[in-house]
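Let me begin by handing over the structure; questions about it come next.
A single protein chain has been omitted; all remaining protein chains appear in their positions.
Right, chain A next:
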Amino acid sequence: MSLLSLTNVSAFYGPSQALFKVSLRVAEGQVVALMGRNGMGKTTTVKTIFRMLPVAGGELLFDGHDLRRLASHRAAKLGLGLVPEGRRCFPNLTVEENLIAAARPGHWDFKRVAQLFPRLEERRSQSAASLSGGEQQMLAIGRALMTNPRLLVLDEATEGLAPIVRQEIWKAIGTLKHESGLAILVIDKSLKELARIADEAVVLQRGETVWHGPMADVGNGVAEQYLGV
């Protein structure tokens, strides 16, 4: 049974329709890559899942709960964790405070997050605004983990980062997959890294799901056809 399930979801930005028929499934412990060129509706899909954008049509379920009826904070409490595009840490709080502010009881606590990202331990008293881009990204992931989610959504988690930092982030995501069994919906442009970590892939084009299947099959013409790779 799917943990997260979107069926023919549509959404609008004011009068403009951004999503037409988006369908995707993420099962427990599965990593699904949400792919597509720029402006095809990946972040809009994330915003719809997290109720930052109203659902105009279709079905949106998380663990059997109809997300359309839930406010954003309730969806998060059910176990949806978001690492938003652009990190969006709380700039006036320190690293430790950012993590405490989001904390909910469960497996993930400050110690475990610091084990995953030792740099956060080193910077624990530093304000989030003073961190480098990579450190802010680690903090954004750590903050999402502190909510003890069942499904983690990573929206462009490695965008704009130095290659060495990206490697560190991918390594952490790999650890999350293999050691914690967390379900992950990941959006990223790095096909190579996605191929290494994702089990399934969903491709969006103009706000519509145009392909879904095993990640291993993305190489067989899908990437050329829909992603321009």
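Worth a mention:
The rule we apply is simple: a contact is a pair of C-beta atoms (placed from the backbone, for glycine too) under 8 Å apart; a residue touches a chain by one contact, two chains touch by 3 or more; residues count from 1.
Throughout what follows, contacts and distances are computed from a predicted model.
Between the names "Amino acid/amide ABC transporter membrane protein 2, HAAT family", "NADH-quinone oxidoreductase subunit H", "Urease accessory protein UreF" or "M48 family metallopeptidase", the one given in UniProt for the chain missing from this structure view is "Amino acid/amide ABC transporter membrane protein 2, HAAT family". Annotation: of A:100, A:210 or A:223, A:100 touches the absent chain (contact as defined above). Considering A:21, A:37, A:65 or A:88, the position touching the chain not shown turns out to be A:88 (whole complex).
Of the candidate positions A:34, A:67, A:113 or A:144, contact with the hidden chain is made by A:144. If you put the missing chain back, the residues of chain A touching it would be 50, 52, 71-74, 76-77, 81-82, 84, 88, 90-93, 97-98, 100-104, 143-144, 146-147.
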